[in-house]
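Would you mind keeping the following structure in view while I ask a few things?
Of the protein chains in this complex, all but one are displayed in their positions.
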Amino acid sequence: MKGIRSVLYMHWRSVGSWVYIPWLILGSVFLINYGWRSFHQDSQSTNDVGNMVIFIYLFTVAWIFNGQLFAFASGLSIKRMHFVLGSVMAAILISIGSSLLLMLLIVVENMTNGWGIDWHTFSWKVTQTFAYWEQFAIYLLVFLCLILLGFFLSSIVIRFRKRGLLVFGVLLYVFFLVISNTSVNGFDHEEAFWTWIGQHGLLVFYSLIPAIILLLFGCYMLFMRRAIIRS
Amino acid sequence: MHVKLSKVRKAYGKNVVLNDINMVLEKEKIYGLVGRNGAGKTTLLKIIAAQLFPSEGTVQVNEENPFENEAILSQLCFVKESQTYPDHFTVKDILLTAKATFPLWDETFCQALVARYNVPVKLRMRKLSRGMRSVVGVIIGLASRAPLTIFDEPYLGMDAVARQYFYDQLLADYADHPRTIILSTHLIDEVSELLEHVIVVKEGRILMQEDVETLRAGAVTVTGEKGKVAAFIQQQHVLSSQTLGNVTNVMIFGTISRQERLQAEAEGLSFSAVSLQKVMVHLTDQEKGSA
(Lines give C-alpha, C1' and ligand atoms only; values in the text may rest on other atoms or scores of the structure.)
Protein backbone atom coordinates (compact mmCIF):
# COMPACT_ATOMS: atom_id res chain seq x y z
CA MET A 1 0.00 0.00 0.00
CA LYS A 2 3.04 2.21 0.30
CA GLY A 3 2.88 2.64 -3.46
CA ILE A 4 -0.55 4.27 -3.29
CA ARG A 5 0.73 6.64 -0.63
CA SER A 6 3.69 7.56 -2.81
CA VAL A 7 1.42 8.30 -5.75
CA LEU A 8 -0.87 10.44 -3.58
CA TYR A 9 2.25 12.21 -2.36
CA MET A 10 3.32 12.87 -5.95
CA HIS A 11 -0.03 14.50 -6.64
CA TRP A 12 0.31 16.45 -3.41
CA ARG A 13 3.69 17.75 -4.58
CA SER A 14 1.85 18.83 -7.76
CA VAL A 15 -0.68 20.91 -5.84
CA GLY A 16 0.44 23.99 -7.75
CA SER A 17 -0.81 22.62 -11.04
CA TRP A 18 -3.89 20.98 -9.56
CA VAL A 19 -5.05 23.90 -7.42
CA TYR A 20 -3.10 27.15 -7.40
CA ILE A 21 -2.68 27.77 -11.10
CA PRO A 22 -6.23 26.90 -12.25
CA TRP A 23 -7.83 28.96 -9.48
CA LEU A 24 -5.45 31.80 -10.13
CA ILE A 25 -6.52 31.75 -13.77
CA LEU A 26 -10.18 31.57 -12.83
CA GLY A 27 -9.66 34.38 -10.33
CA SER A 28 -8.02 36.69 -12.85
CA VAL A 29 -10.61 35.92 -15.51
CA PHE A 30 -13.26 36.78 -12.93
CA LEU A 31 -11.62 40.04 -11.88
CA ILE A 32 -11.07 41.26 -15.45
CA ASN A 33 -14.64 40.39 -16.35
CA TYR A 34 -15.96 41.97 -13.18
CA GLY A 35 -14.11 45.21 -13.85
CA TRP A 36 -15.33 45.34 -17.42
CA ARG A 37 -18.91 44.56 -16.42
CA SER A 38 -18.99 47.15 -13.67
CA PHE A 39 -18.34 49.85 -16.28
CA HIS A 40 -20.72 48.48 -18.88
CA GLN A 41 -23.72 47.79 -16.73
CA ASP A 42 -26.89 46.80 -18.43
CA SER A 43 -29.95 45.88 -16.45
CA GLN A 44 -30.02 42.39 -18.04
CA SER A 45 -29.37 39.43 -15.84
CA THR A 46 -26.44 37.43 -17.26
CA ASN A 47 -25.29 33.92 -16.72
CA ASP A 48 -22.15 32.88 -18.56
CA VAL A 49 -20.18 29.75 -17.96
CA GLY A 50 -17.05 31.34 -16.54
CA ASN A 51 -16.25 28.32 -14.46
CA MET A 52 -15.70 26.20 -17.59
CA VAL A 53 -12.08 27.36 -17.49
CA ILE A 54 -11.39 25.29 -14.44
CA PHE A 55 -13.06 22.17 -15.78
CA ILE A 56 -11.08 22.28 -19.00
CA TYR A 57 -7.88 23.13 -17.16
CA LEU A 58 -8.15 20.18 -14.79
CA PHE A 59 -8.94 17.85 -17.69
CA THR A 60 -5.76 18.97 -19.46
CA VAL A 61 -3.64 18.71 -16.32
CA ALA A 62 -4.96 15.18 -15.73
CA TRP A 63 -4.01 14.16 -19.26
CA ILE A 64 -0.49 15.58 -19.02
CA PHE A 65 0.19 14.42 -15.46
CA ASN A 66 -0.86 10.83 -16.01
CA GLY A 67 1.91 10.28 -18.54
CA GLN A 68 4.60 12.20 -16.67
CA LEU A 69 3.83 10.84 -13.23
CA PHE A 70 3.51 7.28 -14.50
CA ALA A 71 6.97 7.42 -16.06
CA PHE A 72 8.36 8.60 -12.75
CA ALA A 73 6.35 6.19 -10.60
CA SER A 74 7.39 3.31 -12.80
CA GLY A 75 11.01 4.44 -12.37
CA LEU A 76 10.51 4.15 -8.61
CA SER A 77 9.17 0.58 -9.16
CA ILE A 78 5.69 1.48 -7.98
CA LYS A 79 3.13 -1.15 -8.88
CA ARG A 80 0.97 -0.11 -11.84
CA MET A 81 -2.25 -0.79 -9.94
CA HIS A 82 -1.00 1.34 -7.07
CA PHE A 83 -0.37 4.13 -9.51
CA VAL A 84 -3.90 3.83 -10.88
CA LEU A 85 -5.56 3.69 -7.45
CA GLY A 86 -3.43 6.51 -6.06
CA SER A 87 -4.21 8.70 -9.06
CA VAL A 88 -7.94 8.00 -8.87
CA MET A 89 -7.92 8.77 -5.15
CA ALA A 90 -6.13 12.03 -5.89
CA ALA A 91 -8.74 12.75 -8.58
CA ILE A 92 -11.56 12.23 -6.05
CA LEU A 93 -9.88 14.51 -3.51
CA ILE A 94 -9.23 17.20 -6.12
CA SER A 95 -12.83 16.95 -7.33
CA ILE A 96 -14.19 17.32 -3.81
CA GLY A 97 -11.92 20.28 -3.09
CA SER A 98 -12.66 22.00 -6.38
CA SER A 99 -16.42 21.49 -6.02
CA LEU A 100 -16.37 22.86 -2.47
CA LEU A 101 -14.50 25.96 -3.61
CA LEU A 102 -16.89 26.41 -6.50
CA MET A 103 -19.88 26.04 -4.19
CA LEU A 104 -18.42 28.61 -1.84
CA LEU A 105 -18.20 31.08 -4.71
CA ILE A 106 -21.74 30.21 -5.83
CA VAL A 107 -23.08 30.83 -2.33
CA VAL A 108 -21.33 34.20 -2.21
CA GLU A 109 -22.54 34.95 -5.73
CA ASN A 110 -26.13 34.28 -4.72
CA MET A 111 -25.85 36.18 -1.46
CA THR A 112 -24.47 39.28 -3.21
CA ASN A 113 -27.12 38.94 -5.88
CA GLY A 114 -24.63 38.24 -8.64
CA TRP A 115 -21.74 40.33 -7.29
CA GLY A 116 -24.01 43.34 -7.12
CA ILE A 117 -24.52 43.44 -10.89
CA ASP A 118 -26.73 40.38 -11.31
CA TRP A 119 -23.85 38.51 -12.95
CA HIS A 120 -23.85 34.79 -12.42
CA THR A 121 -20.58 33.34 -13.57
CA PHE A 122 -19.83 30.43 -11.22
CA SER A 123 -23.08 28.54 -11.46
CA TRP A 124 -24.54 26.89 -14.48
CA LYS A 125 -27.85 28.21 -15.68
CA VAL A 126 -29.25 24.69 -15.98
CA THR A 127 -28.45 23.82 -12.39
CA GLN A 128 -29.11 27.19 -10.82
CA THR A 129 -32.46 26.18 -9.43
CA PHE A 130 -31.13 23.01 -7.80
CA ALA A 131 -30.47 22.71 -4.09
CA TYR A 132 -26.88 23.43 -3.05
CA TRP A 133 -26.09 19.81 -2.27
CA GLU A 134 -27.44 18.78 -5.67
CA GLN A 135 -25.27 21.35 -7.40
CA PHE A 136 -22.31 20.22 -5.34
CA ALA A 137 -22.88 16.60 -6.31
CA ILE A 138 -23.15 17.47 -9.98
CA TYR A 139 -19.96 19.56 -9.99
CA LEU A 140 -18.17 16.84 -8.10
CA LEU A 141 -19.21 14.24 -10.65
CA VAL A 142 -18.35 16.44 -13.61
CA PHE A 143 -14.90 17.23 -12.19
CA LEU A 144 -14.24 13.59 -11.52
CA CYS A 145 -15.49 12.59 -14.94
CA LEU A 146 -13.25 15.10 -16.72
CA ILE A 147 -10.14 14.23 -14.69
CA LEU A 148 -10.73 10.54 -15.33
CA LEU A 149 -11.30 11.30 -19.01
CA GLY A 150 -7.86 12.95 -19.01
CA PHE A 151 -6.32 9.90 -17.31
CA PHE A 152 -8.14 7.57 -19.67
CA LEU A 153 -7.08 9.36 -22.87
CA SER A 154 -3.49 9.46 -21.61
CA SER A 155 -3.62 5.73 -20.85
CA ILE A 156 -4.71 5.06 -24.43
CA VAL A 157 -1.58 6.86 -25.64
CA ILE A 158 0.65 5.01 -23.16
CA ARG A 159 -0.82 1.63 -24.03
CA PHE A 160 -1.48 1.94 -27.77
CA ARG A 161 0.56 5.02 -28.71
CA LYS A 162 -0.91 7.94 -30.62
CA ARG A 163 -2.47 5.61 -33.17
CA GLY A 164 -4.70 4.24 -30.39
CA LEU A 165 -6.03 7.72 -29.71
CA LEU A 166 -6.84 8.15 -33.38
CA VAL A 167 -8.71 4.85 -33.45
CA PHE A 168 -10.60 5.84 -30.31
CA GLY A 169 -11.52 9.21 -31.84
CA VAL A 170 -12.84 7.56 -35.00
CA LEU A 171 -14.85 5.02 -32.96
CA LEU A 172 -16.37 7.78 -30.85
CA TYR A 173 -17.26 9.78 -33.96
CA VAL A 174 -18.90 6.78 -35.58
CA PHE A 175 -20.80 6.07 -32.35
CA PHE A 176 -22.28 9.55 -32.20
CA LEU A 177 -22.96 9.53 -35.92
CA VAL A 178 -25.01 6.38 -35.49
CA ILE A 179 -26.78 7.72 -32.38
CA SER A 180 -27.73 11.03 -33.93
CA ASN A 181 -28.44 10.11 -37.54
CA THR A 182 -30.12 6.78 -37.65
CA SER A 183 -33.80 6.46 -37.38
CA VAL A 184 -34.56 2.78 -37.28
CA ASN A 185 -38.23 1.97 -37.80
CA GLY A 186 -39.07 5.64 -37.48
CA PHE A 187 -37.36 5.84 -34.07
CA ASP A 188 -35.23 8.94 -33.89
CA HIS A 189 -32.56 8.48 -31.22
CA GLU A 190 -31.73 12.07 -30.71
CA GLU A 191 -35.31 13.16 -30.40
CA ALA A 192 -36.06 10.24 -28.12
CA PHE A 193 -33.08 11.21 -25.99
CA TRP A 194 -34.27 14.76 -25.45
CA THR A 195 -37.83 13.61 -24.85
CA TRP A 196 -36.50 11.23 -22.25
CA ILE A 197 -34.55 14.04 -20.58
CA GLY A 198 -37.67 16.20 -20.63
CA GLN A 199 -39.63 13.49 -18.92
CA HIS A 200 -37.12 12.57 -16.26
CA GLY A 201 -35.50 15.89 -15.54
CA LEU A 202 -31.88 16.95 -15.65
CA LEU A 203 -31.05 15.47 -12.28
CA VAL A 204 -31.59 12.03 -13.69
CA PHE A 205 -29.45 12.93 -16.67
CA TYR A 206 -26.61 13.93 -14.35
CA SER A 207 -26.98 10.68 -12.50
CA LEU A 208 -25.81 9.01 -15.69
CA ILE A 209 -22.38 10.53 -15.12
CA PRO A 210 -21.39 7.95 -12.49
CA ALA A 211 -21.92 5.28 -15.11
CA ILE A 212 -19.52 7.08 -17.43
CA ILE A 213 -17.08 7.55 -14.55
CA LEU A 214 -17.10 3.85 -13.81
CA LEU A 215 -16.58 3.04 -17.46
CA LEU A 216 -13.62 5.44 -17.69
CA PHE A 217 -12.15 4.07 -14.48
CA GLY A 218 -12.48 0.49 -15.72
CA CYS A 219 -10.84 1.21 -19.07
CA TYR A 220 -8.11 3.31 -17.42
CA MET A 221 -7.28 0.46 -15.07
CA LEU A 222 -7.32 -2.05 -17.91
CA PHE A 223 -5.00 -0.03 -20.13
CA MET A 224 -2.57 0.86 -17.35
CA ARG A 225 -2.28 -2.70 -16.16
CA ARG A 226 0.19 -3.61 -18.89
CA ALA A 227 1.42 -0.13 -19.62
CA ILE A 228 5.09 0.31 -20.41
CA ILE A 229 7.31 3.32 -20.74
CA ARG A 230 8.77 3.64 -24.18
CA SER A 231 11.97 5.59 -24.16
CA MET B 1 17.76 -10.65 -3.60
CA HIS B 2 18.49 -13.21 -6.25
CA VAL B 3 17.38 -13.18 -9.83
CA LYS B 4 16.82 -15.98 -12.30
CA LEU B 5 16.06 -15.66 -15.98
CA SER B 6 15.20 -18.75 -17.98
CA LYS B 7 15.01 -18.85 -21.77
CA VAL B 8 14.01 -15.23 -21.92
CA ARG B 9 13.30 -13.88 -25.37
CA LYS B 10 12.09 -10.44 -26.33
CA ALA B 11 11.00 -9.54 -29.83
CA TYR B 12 9.16 -6.65 -31.41
CA GLY B 13 7.62 -8.27 -34.46
CA LYS B 14 10.55 -9.67 -36.40
CA ASN B 15 13.07 -7.63 -34.50
CA VAL B 16 14.58 -9.93 -31.87
CA VAL B 17 16.12 -7.87 -29.09
CA LEU B 18 16.93 -10.64 -26.63
CA ASN B 19 17.26 -14.32 -27.28
CA ASP B 20 17.75 -17.34 -25.05
CA ILE B 21 18.80 -15.42 -21.98
CA ASN B 22 19.62 -17.70 -19.06
CA MET B 23 21.23 -16.23 -16.03
CA VAL B 24 21.32 -16.44 -12.29
CA LEU B 25 22.29 -13.54 -10.07
CA GLU B 26 23.13 -14.49 -6.51
CA LYS B 27 22.18 -12.29 -3.64
CA GLU B 28 24.43 -9.59 -2.27
CA LYS B 29 26.92 -9.54 -5.10
CA ILE B 30 27.95 -6.77 -7.46
CA TYR B 31 27.39 -7.63 -11.10
CA GLY B 32 28.63 -5.81 -14.15
CA LEU B 33 26.54 -5.93 -17.30
CA VAL B 34 28.67 -5.16 -20.31
CA GLY B 35 27.89 -4.83 -23.98
CA ARG B 36 27.85 -2.35 -26.82
CA ASN B 37 25.00 0.06 -27.43
CA GLY B 38 22.02 -1.83 -28.79
CA ALA B 39 23.20 -5.17 -27.44
CA GLY B 40 20.04 -5.40 -25.34
CA LYS B 41 21.35 -4.39 -21.90
CA THR B 42 18.58 -1.94 -21.08
CA THR B 43 15.87 -4.27 -22.35
CA LEU B 44 17.27 -7.04 -20.18
CA LEU B 45 17.31 -4.83 -17.10
CA LYS B 46 13.81 -3.54 -17.78
CA ILE B 47 12.58 -7.11 -17.94
CA ILE B 48 14.17 -7.90 -14.58
CA ALA B 49 12.50 -4.80 -13.13
CA ALA B 50 9.10 -5.81 -14.63
CA GLN B 51 8.97 -2.64 -16.68
CA LEU B 52 8.89 -4.71 -19.84
CA PHE B 53 7.39 -8.11 -20.48
CA PRO B 54 9.38 -10.95 -22.02
CA SER B 55 7.92 -12.44 -25.19
CA GLU B 56 8.93 -15.87 -23.93
CA GLY B 57 10.62 -17.34 -20.89
CA THR B 58 10.38 -16.61 -17.20
CA VAL B 59 11.81 -14.03 -14.85
CA GLN B 60 12.08 -14.76 -11.17
CA VAL B 61 13.21 -12.44 -8.42
CA ASN B 62 13.45 -14.23 -5.10
CA GLU B 63 11.58 -17.11 -6.76
CA GLU B 64 8.64 -14.86 -7.63
CA ASN B 65 7.42 -13.17 -10.77
CA PRO B 66 8.17 -9.47 -10.26
CA PHE B 67 5.24 -8.29 -12.43
CA GLU B 68 2.86 -6.20 -10.29
CA ASN B 69 4.37 -7.90 -7.26
CA GLU B 70 4.57 -5.39 -4.46
CA ALA B 71 6.72 -7.56 -2.21
CA ILE B 72 9.38 -7.62 -4.94
CA LEU B 73 8.95 -4.19 -6.48
CA SER B 74 9.23 -2.37 -3.17
CA GLN B 75 12.70 -3.93 -2.76
CA LEU B 76 13.87 -2.92 -6.18
CA CYS B 77 15.41 0.31 -7.37
CA PHE B 78 16.14 0.81 -11.05
CA VAL B 79 18.20 3.86 -11.98
CA LYS B 80 18.29 4.34 -15.70
CA GLU B 81 19.80 6.87 -18.01
CA SER B 82 16.51 7.33 -19.88
CA GLN B 83 14.45 8.08 -16.76
CA THR B 84 12.08 11.02 -17.21
CA TYR B 85 10.66 13.17 -14.42
CA PRO B 86 7.51 15.29 -14.21
CA ASP B 87 8.20 18.71 -15.77
CA HIS B 88 7.02 20.64 -12.76
CA PHE B 89 9.01 18.63 -10.19
CA THR B 90 11.99 20.17 -8.44
CA VAL B 91 14.89 18.02 -7.30
CA LYS B 92 13.44 18.28 -3.80
CA ASP B 93 10.07 16.95 -5.00
CA ILE B 94 11.82 14.02 -6.60
CA LEU B 95 13.95 13.15 -3.60
CA LEU B 96 10.99 13.49 -1.22
CA THR B 97 8.90 11.18 -3.38
CA ALA B 98 11.73 8.65 -3.50
CA LYS B 99 12.04 8.92 0.28
CA ALA B 100 8.31 8.22 0.62
CA THR B 101 8.61 5.21 -1.70
CA PHE B 102 11.62 3.16 -0.67
CA PRO B 103 11.21 1.33 2.64
CA LEU B 104 14.94 1.30 3.44
CA TRP B 105 15.65 4.89 2.37
CA ASP B 106 18.46 6.58 4.31
CA GLU B 107 17.73 10.29 4.46
CA THR B 108 21.01 11.18 6.19
CA PHE B 109 22.96 9.45 3.45
CA CYS B 110 20.84 11.22 0.83
CA GLN B 111 21.49 14.63 2.38
CA ALA B 112 25.22 13.95 2.61
CA LEU B 113 25.31 13.04 -1.09
CA VAL B 114 23.25 16.10 -2.03
CA ALA B 115 25.69 18.31 -0.13
CA ARG B 116 28.77 16.61 -1.54
CA TYR B 117 27.55 16.87 -5.13
CA ASN B 118 26.21 20.42 -4.64
CA VAL B 119 22.83 19.47 -6.05
CA PRO B 120 20.60 22.52 -6.56
CA VAL B 121 17.56 20.99 -4.83
CA LYS B 122 15.28 23.93 -5.45
CA LEU B 123 15.66 23.85 -9.21
CA ARG B 124 13.29 22.04 -11.48
CA MET B 125 14.69 18.77 -12.67
CA ARG B 126 14.46 19.69 -16.35
CA LYS B 127 16.62 22.79 -15.78
CA LEU B 128 19.50 20.61 -14.59
CA SER B 129 22.50 19.72 -16.71
CA ARG B 130 22.77 16.16 -17.98
CA GLY B 131 25.45 15.38 -15.40
CA MET B 132 23.41 16.79 -12.52
CA ARG B 133 20.36 14.78 -13.64
CA SER B 134 22.53 11.68 -13.52
CA VAL B 135 23.71 12.64 -10.04
CA VAL B 136 20.10 12.78 -8.82
CA GLY B 137 19.53 9.28 -10.21
CA VAL B 138 22.69 8.02 -8.55
CA ILE B 139 21.63 9.54 -5.21
CA ILE B 140 18.26 7.80 -5.42
CA GLY B 141 19.96 4.51 -6.25
CA LEU B 142 22.39 4.76 -3.35
CA ALA B 143 20.05 6.15 -0.67
CA SER B 144 17.25 3.71 -1.53
CA ARG B 145 19.36 0.85 -0.13
CA ALA B 146 17.12 -1.41 -2.18
CA PRO B 147 18.05 -5.10 -1.86
CA LEU B 148 18.14 -5.21 -5.65
CA THR B 149 19.61 -2.02 -7.07
CA ILE B 150 20.10 -1.64 -10.79
CA PHE B 151 22.20 1.12 -12.34
CA ASP B 152 21.87 1.39 -16.10
CA GLU B 153 24.66 3.64 -17.40
CA PRO B 154 23.97 5.96 -14.47
CA TYR B 155 26.85 8.37 -14.95
CA LEU B 156 26.08 10.10 -18.28
CA GLY B 157 27.52 13.60 -18.21
CA MET B 158 29.26 13.09 -14.87
CA ASP B 159 32.95 13.93 -14.88
CA ALA B 160 35.68 11.55 -13.73
CA VAL B 161 35.78 12.97 -10.20
CA ALA B 162 32.01 12.70 -9.75
CA ARG B 163 32.06 9.15 -11.10
CA GLN B 164 34.88 8.11 -8.77
CA TYR B 165 32.97 9.52 -5.84
CA PHE B 166 29.95 7.50 -6.92
CA TYR B 167 32.01 4.29 -7.11
CA ASP B 168 33.57 4.98 -3.71
CA GLN B 169 30.21 5.61 -2.09
CA LEU B 170 28.70 2.58 -3.77
CA LEU B 171 31.47 0.37 -2.47
CA ALA B 172 31.51 1.80 1.04
CA ASP B 173 27.74 1.57 1.36
CA TYR B 174 27.66 -1.89 -0.13
CA ALA B 175 30.27 -3.01 2.39
CA ASP B 176 28.03 -1.84 5.24
CA HIS B 177 24.74 -2.83 3.65
CA PRO B 178 25.32 -5.71 1.27
CA ARG B 179 22.77 -5.94 -1.52
CA THR B 180 22.50 -7.23 -5.04
CA ILE B 181 23.76 -4.59 -7.43
CA ILE B 182 23.74 -4.66 -11.21
CA LEU B 183 25.87 -2.05 -12.88
CA SER B 184 25.39 -1.74 -16.59
CA THR B 185 28.32 0.08 -18.07
CA HIS B 186 30.69 0.50 -20.96
CA LEU B 187 33.39 1.97 -18.74
CA ILE B 188 34.44 -1.45 -17.53
CA ASP B 189 37.95 -0.47 -16.48
CA GLU B 190 36.63 2.12 -14.08
CA VAL B 191 34.51 -0.37 -12.23
CA SER B 192 36.16 -3.73 -12.82
CA GLU B 193 37.62 -3.84 -9.32
CA LEU B 194 34.25 -3.22 -7.74
CA LEU B 195 32.63 -6.08 -9.56
CA GLU B 196 32.48 -9.65 -8.50
CA HIS B 197 30.95 -10.94 -11.68
CA VAL B 198 30.71 -9.82 -15.27
CA ILE B 199 27.96 -10.60 -17.76
CA VAL B 200 28.72 -9.83 -21.36
CA VAL B 201 25.81 -9.27 -23.72
CA LYS B 202 26.14 -9.21 -27.46
CA GLU B 203 23.43 -8.98 -30.09
CA GLY B 204 20.74 -9.96 -27.61
CA ARG B 205 22.55 -12.99 -26.25
CA ILE B 206 24.71 -13.62 -23.24
CA LEU B 207 28.21 -14.12 -24.52
CA MET B 208 29.89 -14.76 -21.21
CA GLN B 209 29.17 -14.86 -17.48
CA GLU B 210 32.38 -14.99 -15.54
CA ASP B 211 33.98 -14.21 -12.26
CA VAL B 212 36.00 -11.02 -12.68
CA GLU B 213 39.05 -12.54 -11.02
CA THR B 214 38.93 -15.46 -13.43
CA LEU B 215 38.65 -13.11 -16.38
CA ARG B 216 41.47 -10.97 -15.13
CA ALA B 217 43.72 -13.94 -14.61
CA GLY B 218 42.70 -15.63 -17.83
CA ALA B 219 43.22 -12.89 -20.36
CA VAL B 220 46.78 -12.41 -21.51
CA THR B 221 48.73 -11.27 -24.53
CA VAL B 222 51.40 -13.52 -25.94
CA THR B 223 54.09 -11.95 -28.10
CA GLY B 224 56.85 -13.66 -29.96
CA GLU B 225 58.05 -15.28 -33.12
CA LYS B 226 55.18 -16.17 -35.45
CA GLY B 227 55.66 -19.94 -35.55
CA LYS B 228 56.25 -20.33 -31.84
CA VAL B 229 53.19 -18.25 -30.94
CA ALA B 230 51.07 -20.26 -33.36
CA ALA B 231 52.22 -23.48 -31.73
CA PHE B 232 51.56 -22.17 -28.25
CA ILE B 233 48.04 -20.91 -28.86
CA GLN B 234 46.75 -24.06 -30.55
CA GLN B 235 44.70 -25.06 -27.52
CA GLN B 236 43.72 -21.55 -26.51
CA HIS B 237 40.69 -19.37 -27.08
CA VAL B 238 42.04 -16.54 -29.23
CA LEU B 239 40.43 -13.13 -28.88
CA SER B 240 42.56 -11.21 -31.34
CA SER B 241 45.74 -11.54 -33.28
CA GLN B 242 48.14 -9.11 -34.94
CA THR B 243 51.27 -9.79 -36.93
CA LEU B 244 54.09 -7.40 -37.70
CA GLY B 245 56.80 -8.90 -39.85
CA ASN B 246 57.91 -12.03 -38.06
CA VAL B 247 56.36 -11.11 -34.70
CA THR B 248 52.86 -12.04 -33.68
CA ASN B 249 50.85 -10.54 -30.87
CA VAL B 250 47.91 -12.66 -29.74
CA MET B 251 45.35 -12.01 -27.05
CA ILE B 252 44.08 -15.23 -25.55
CA PHE B 253 41.64 -16.21 -22.87
CA GLY B 254 42.14 -19.41 -20.95
CA THR B 255 44.13 -20.96 -18.21
CA ILE B 256 47.85 -21.26 -18.59
CA SER B 257 49.67 -23.11 -15.88
CA ARG B 258 52.80 -21.68 -14.33
CA GLN B 259 54.72 -24.53 -15.86
CA GLU B 260 53.48 -23.82 -19.38
CA ARG B 261 54.22 -20.18 -18.97
CA LEU B 262 57.77 -20.67 -17.74
CA GLN B 263 58.46 -23.07 -20.56
CA ALA B 264 57.06 -20.68 -23.14
CA GLU B 265 59.08 -17.84 -21.69
CA ALA B 266 62.18 -19.93 -21.97
CA GLU B 267 61.38 -20.40 -25.65
CA GLY B 268 61.32 -16.66 -26.12
CA LEU B 269 57.65 -15.83 -25.83
CA SER B 270 56.61 -12.98 -23.60
CA PHE B 271 53.39 -12.49 -21.70
CA SER B 272 51.61 -9.36 -20.63
CA ALA B 273 48.38 -8.65 -18.83
CA VAL B 274 45.35 -7.34 -20.64
CA SER B 275 42.91 -4.87 -19.17
CA LEU B 276 39.33 -6.02 -18.79
CA GLN B 277 38.27 -3.18 -21.05
CA LYS B 278 40.38 -4.64 -23.86
CA VAL B 279 38.99 -8.10 -23.28
CA MET B 280 35.45 -6.72 -23.45
CA VAL B 281 36.15 -4.74 -26.60
CA HIS B 282 37.48 -7.82 -28.32
CA LEU B 283 34.73 -10.08 -27.05
CA THR B 284 32.00 -7.76 -28.24
CA ASP B 285 33.62 -6.37 -31.33
CA GLN B 286 34.02 -9.47 -33.41
CA GLU B 287 32.16 -9.81 -36.67
CA LYS B 288 28.71 -11.30 -36.56
CA GLY B 289 28.79 -15.05 -36.18
CA SER B 290 32.52 -15.40 -35.73
CA ALA B 291 32.43 -15.22 -31.94
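Note that the chains are named A and B in the order they appear, and that numbering of residues resets to 1 at the start of each chain.
Operating definition for what follows: a contact is a pair of C-beta atoms (placed from the backbone, for glycine too) under 8 Å apart; a residue touches a chain by one contact, two chains touch by 3 or more.
Simple rule for what comes next: contacts and distances are computed from a predicted model.
S.K.: Just to verify: the chain that's not displayed, which of "Nitrile hydratase subunit beta", "Protocatechuate 4,5-dioxygenase alpha chain", "GntR family transcriptional regulator" or "Succinate dehydrogenase" does UniProt list as its protein name?
M.R.: "GntR family transcriptional regulator"
S.K.: Name every displayed chain that the left-out chain is in contact with.
M.R.: B
S.K.: Which residue from B:N22, B:N65, B:S129 or B:Q164 sits in contact with the chain not drawn here?
M.R.: In the complete complex, the chain left out is touched by residue B:Q164.
S.K.: Among B:M1, B:V34, B:A100 or B:V220, single out the residue that touches the unshown chain.
M.R.: Final answer for the missing-chain contact: B:V220.
S.K.: Could you please point out the chain B residues that touch the chain left off the display?
M.R.: Touching the chain left out of view, chain B contributes residues 29-30, 160, 164, 167-168, 171-172, 174-176, 178, 190, 193-196, 212-213, 216-217, 219-220, 272-275.
Here, only the chains that are shown with their structure count from here on.
S.K.: Return the distance between the CA-based centres of chain A and chain B, expressed in whole Å.
M.R.: Roughly 46 Å separates the two chain centres.
S.K.: In the complex of these two chains, what residues of chain A are touching chain B?
M.R.: 2-3, 5-6, 9-10, 13-14, 16-17, 65, 68-69, 71-72, 74-82, 225-226, 228-229, 231
S.K.: Going by the contact rule set out above, which residues of chain B touch chain A in the complex?
M.R.: Residues in contact with chain A: 49-53, 68-70, 73-74, 76-78, 80, 82-89, 93-94, 96-98, 100-103, 140.
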